[in-house]
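The complex appears here without one of its protein chains, the remainder shown in place.
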Amino acid sequence: MSNKNHPYHLVDASPWPILASLSALILMSGIIKWFHFYNHSLLMIGFTSMLLIMFQWWRDISREATLQGLHTYTVTMGMRWGMILFITSEVFFFISFFWSFFHNSLAPAIELGMNWPPKGIMTFNPIQIPLLNTLILLTSGITVTWAHHSLMENNYKQSTQGLMMTVILGLYFSLLQGYEYFESSFSISDAAYGSSFFVATGFHGIHVIIGTTFLAVCMARHMKNHFSQIHHFGFEAAAWYWHFVDVVWLFLYISIYWWGS
Amino acid sequence: MAPAQDKMPLTLEDLKTAPFDPRFPNQNQTRYCYQSYLDFHRCQRIRGEEYEPCNYFKRVFTSICPNEWVEKWDTQREEGTFPGNI
């Protein structure tokens, strides 16, 4: 009947890995072309191809899991490790930006007048929109945990509600942060303050968008009944990622917005 | 700085530079230079331009700061773009 008697998933041949690599090449070349020649045509092609390939690759994975039943317990364990290692690598990615921020701010250079924040930089008031953003993300951490517990208790309706609220809060955060960026009196090129601020919060914002998208995809899959009470690793991975995004924001808020202002 | 003695050559004691400052013990003395510049102008602002002890700081930064930097900072102060707090 079957030609294997083990719990592992040896995937069928797929075009997505090689296409994703080529797309990454186009994306990277597009970024360079944009930076040096002020032309974003290649970048747009790169983004489009990347999005299409990601959509199809992950669609194939959820088909293999939900519709073909190929994700045994062992396969899920492997994916748990994978997600944990990936998030750990992202933590180190952010550590490098925090390192750079503290390098610049703990002993400010003489070019900054040995001041932090440098003279002339109007920093964001930490108890205004940044505090609201902190509350939004903390609340979203609660709603995603509520959604998870509902899922584990086989409660479809509350799980949907929890996920929906989490996605809405995520979108609200991005909206507010976008508004802050728009209204900012300083830009990325304004001294070491501007670069450390916008690089750190900018990468965080990208991760918020990624996390929100991941949760929205989980919501769509949940509404199509992909998840069961005991098997919903995609949702757990999204929730872990979302908690990571929340924790990074807390560090950003304390270090850059509060201490650094 | 050298005493104007008739035709006496400069001795070792005549040559002076900024004294060792334990706040800046390492090879990179940039902050010592900058801090002295700041301290001189703060001293002048608080005590007035005639106050002689302020000149201690002036002698320090004149010795150890590159002249270009001092000129640049003086220009910045005139134009109001000096980043330090005086």
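Letters A and B name the chains as they come in the text, with residue numbers starting at 1 for each one.
What we mean here is this: a contact is a pair of C-beta atoms (placed from the backbone, for glycine too) under 8 Å apart; a residue touches a chain by one contact, two chains touch by 3 or more.
Basically, contacts and distances are computed from a predicted model.
J.: Out of "Magnesium transporter protein 1", "Origin recognition complex subunit 4", "Transcription initiation factor TFIID subunit 2" or "COX5B domain containing protein", what name does the UniProt record list for the absent chain?
T.: This omitted chain is identified in its UniProt record as "COX5B domain containing protein".
J.: Give me the visible chains that the unshown chain touches, in label order.
T.: A
J.: Thinking of the whole complex, not just what is shown, which of A:Phe173, A:Phe227 or A:Phe244 touches the missing chain?
T.: Hidden-chain contact among the options goes to A:Phe227.
J.: Looking at the whole complex, which of A:Gln68, A:Thr88 or A:Asn125 touches the chain that is not displayed?
T.: A:Gln68
J.: Just name the one of A:Asn115, A:Thr160 or A:Ser261 that touches the chain not displayed here.
T.: With A:Asn115, A:Thr160 or A:Ser261 as choices, the missing chain is touched by A:Thr160.
J.: Can you list, in ascending order, the chain A residues touching the missing chain?
T.: 1-2, 4-7, 55, 66-73, 151, 154-157, 160, 220, 223-225, 227-231
Definition applied: only the chains that are shown with their structure count from here on.
J.: In angstrom, rounded to a whole number, how far apart do the mean CA points of chain A and chain B lie?
T.: 51
J.: Within the complex, which stretch of chain A touches chain B?
T.: So the residues of chain A touching chain B come out as 110-115, 118-120.
J.: Over in the complex, which chain B residues touch chain A? Could you list them?
T.: Residues of chain B touching chain A: 30-31, 34-35, 38, 82-85.
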